[in-house]
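The other protein chains are all here in position, but one chain of the complex has been omitted.
Order of writing sets the chain letters: A and B. Residues in each chain are counted from 1.
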Amino acid sequence: MRRTTLWKIRKFTLIYAIVVIAAVWTLFPVYWMVKSSLTPNDVMYTPKPSLLPSHWTLLHYRELIKAGFMRYVYNSLYVALICTVVCVFISVIASYSLTRLKFKGRKFVAKSIIYSYLLPASVLFIPMYVAVSRLGLNDNKNALLIVYPTFIVPYCCYMLISYFKAIPESLEEAALIDGCSSLQTLYKIIVPIAAPGIAVVATFTFTMSWNEFLYALCLTTSPNQQTVTIGIASFKISDQAIWGLLMSSSVVASIPAVMLYFLAQRFLKSGLSAGGVKF
Amino acid sequence: MRKAFSAIAIAAMVSFIAAGCASGGASSGGDSQGKPAAAGAAGQQPKAETPKEKGKFVFWDKAEYVAAYNDDMKAYVEKWGQSNNVDVTYVIVSPNDLKTKLLAAIEAKNPPDLIVGDDFLLKQFIAMNALVPLDDVVNGADLVPGAKNYTVTGGKYFLAPEAFLMGGAYLRKDVWDKHNLPVPKTWDELYQQAKVVNDPKNGFYAVGFPLGASGGGDAEGMLRDLILSFGGSIVDKDNNITVNSPEVLAALKFAAQFWQQGLTPASSTTWDDTGNNNAYLAGTVGFVLNSGSIYSAAQKDKPELAKNTLLIPKLAGPKGRVVLGSGNAFAVLAGGKGTDGAKKFVSAFLGDKPHYTQLVAKLGGTWQPVLNGAQDDPFWKDPNNASAGWLDQINNVVGAGNYPGPEDALGAKSKSMQLVTKTVQRIVVEKMDPQKSLDQLEKDLKQLYGK
Partner (left out) sequence: MRAEALGRKYDRALAYTLILPVAFVIFIVIGIPFVQALYLSLTNKTVGVEPAFIGLKNYVTILSDPDYWKVLRNTFVYMIACVAVKLVLGMILAVVLNEKFPLRGLFRGIFLIPWGLSGMVTAMTWRWIYDDTYGILNSLFMRWGLIDTPIPWISGIHIALVSCILVDVWRGIPFFMFSLLGGLQTIDRQMYEAATIDGAGWTRQFFGITVPSVMPVIAITALLSCIWTFNDFENIFLVTGGGPVHASAVISVYTYEVAFLQNAMGKSLAVAGSVIPILVVMIIVATRRLNTDA
């Protein structure tokens, strides 16, 4: 009895040591970002920055609002939400088709998806840009809705295919015998079972579109079309980085995605591993 | 139930297919190279229904740290557009992204009509046949001679000067006074004094010299200035490569010792153009070479530092002082529908001296005027205006970044590739023998120039 207690104490000490160190490592940059965003410029531009703030200011945030930063946030939300809904939807139905239905060329499509997933974005960049411009989508955030699926759809399909494969077909067979159509088995059986996986894919899709920088930089020019990443970058003007605004805009830009992750947290651990695990 | 779902699903499918076909057709249309933006034009058609003769142009202006400039320019160009029946789309583009964006836009045959940018950057677009000649605009304006010297390329004007961004040296007067040192006039004086004021133990370095090669122009500009003041040159006026000379070698060795002896922060080998701004504003370096942006930032955020700062002209070398010009310039892009409107606007802007003079003053010393007479504004006579210390440099401008070589695309390219910076980097970071590194520079230049 005493031995187990002692063992337990040692185990808990070890656990807490690890998680506390990891938490400090994780939180420090976040703390530093938030702290810097609240630090007035005259104390910020010093070679001996203090760990704790000497005094706070909301000045950077006020300037941010005044500079119209919320427009960038709105644009990013617009692009990321539409991309997520559309890409996840088409990927779910395609993955269903690829894992459950038999048709000619299935293997070819499945392979193409995997290979297109590993294409470096830099390969497609210039031809994509030219094609999109010729569609008349210059300086238009909708252009991003055409471009982002090129890296989102292969990812979504890749993940969803492995989730769907992991669901035993016997479940659907029973449903088919009960008179369900193929489509019904998709939304009555597969989608509910794969829901955590779909939630994870959707979360990633959202952040991928939210984070993209290079296409957004080249395809949009005016602030009412540009996304947050461009908004943040605009606070580095020529040779002068305005760190107060860079950090406060980073904080603002992080809020939606971090919130989404917290909401999706309960799906994450089951969803992330589902693809690799046999049921 | 079952039918309803299938119906919805099929409806969704159909709409996707429709969307797919629509964009598919258009994108395959875009594939055939050389058909200039037929689809793009179609997309912009609806607006053109309003009165036919109304002109329009798209203006990408450079984002300035002093935001008052962009506010002023926006109001000015829009007012001009109204009275001239021209629709102006005014967009602010960060200079850091201008090249990437412009390259992409030109490739897509959809460039803006008018841009403002740094002269060395815009010169790179001349060889792409992307710019229209502005000789009539430049010759029609009342410009100081130096302004023409930094915008001319091969005897022609594809750029029209907007303002000098001359820059010069920033010196921490308080530190120099503490050591009873005079204000340096030559590179050698600076080097001797640097060894005195250097105090890295307390986080203070004598100088802050950038040596990053990931874009930006500070490092390359400084090293080329130094080479000229040592009597060397990269190319001569006929584009013969003259870089492998004892003068250039001496200049490179001289530059390298600032890093080798720890007179500049070690990290400056990766500084982009923000590096020396940051270091000077933080008070960690005593001397930097830069445009006026540091002064603007200091006035706003660190007034105490601004007061302790002396703005002095660039330094002289063993072979004297060669003043090269650089600055903002206008360029009008070929192929657009707004070319004429854009040219007219530039002429109007350069013809409006009262507006120009007050605009330069609004920039608080980061700009020096290109128009004759603007220097006589009270702004420059104010004894508290430290930035006036740089003003007289504009009267001695002999050329731009590639002097004595021609201001051609190759020169601009060799500058933007930062070949000299990389040469010093090799000496400092990789500890390569200076002569060997110089040989490599000569080889790189020969490859670039196709010799």
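Note that a residue touches a chain if its C-beta (ideal position, glycine included) is under 8 Å from a C-beta of that chain, and two chains touch if they have at least 3 such contacts.
On a predicted model such as this, the values are computed, not experimentally measured, just so you know.
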Q) Among B:229, B:242 or B:269, which residue is in touch with the absent chain? A) B:269
Q: Check each of A:70, A:114 or A:174 against the chain that is not shown and name the one that touches it.
A: A:114
Q: Return the single residue from B:55, B:146, B:212 or B:434 that touches the missing chain.
A: B:212
Q) When the complex is taken as a whole, what residues of chain B touch the one chain not shown? A) 10, 13, 16-17, 20, 24, 27-28, 31, 33-34, 99-100, 103, 106-107, 124-125, 128-130, 200, 203, 211-215, 265-272, 278-279, 282, 284, 413, 416-417, 422, 425-426, 429-430
Q. Mind pulling the chain A residues that touch the left-out chain?
A. 11-12, 15-16, 18-19, 22-23, 25-27, 29-30, 32-33, 36, 44-49, 51, 90-91, 93-94, 96-98, 101-103, 106, 109, 112-128, 131, 146, 149-150, 153-154, 157, 162, 176, 182-183, 207, 210-211, 213-214, 228-229, 232-233, 243, 246-247, 250, 253-254, 257-262, 265, 268-278
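Following the convention adopted for this analysis, only the chains that are shown with their structure count from here on.
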**Q.** Residue ranges of chain B in contact with chain A within the complex
**A.** 2, 5-6, 9, 12, 16, 23, 26-27, 29-31, 37-44, 60, 62-65, 89, 91-97, 100-101, 104-105, 107-110, 203, 216, 218, 272-274, 276-278, 281-284, 290-291, 293-294, 296-297, 300-302
(Q) Which stretch or stretches of chain A touch chain B in the complex? (A) 41-42, 45-48, 89-90, 93, 126, 129-139, 146, 180-181, 183-184, 187, 217-218, 221-223, 233-234, 236-241
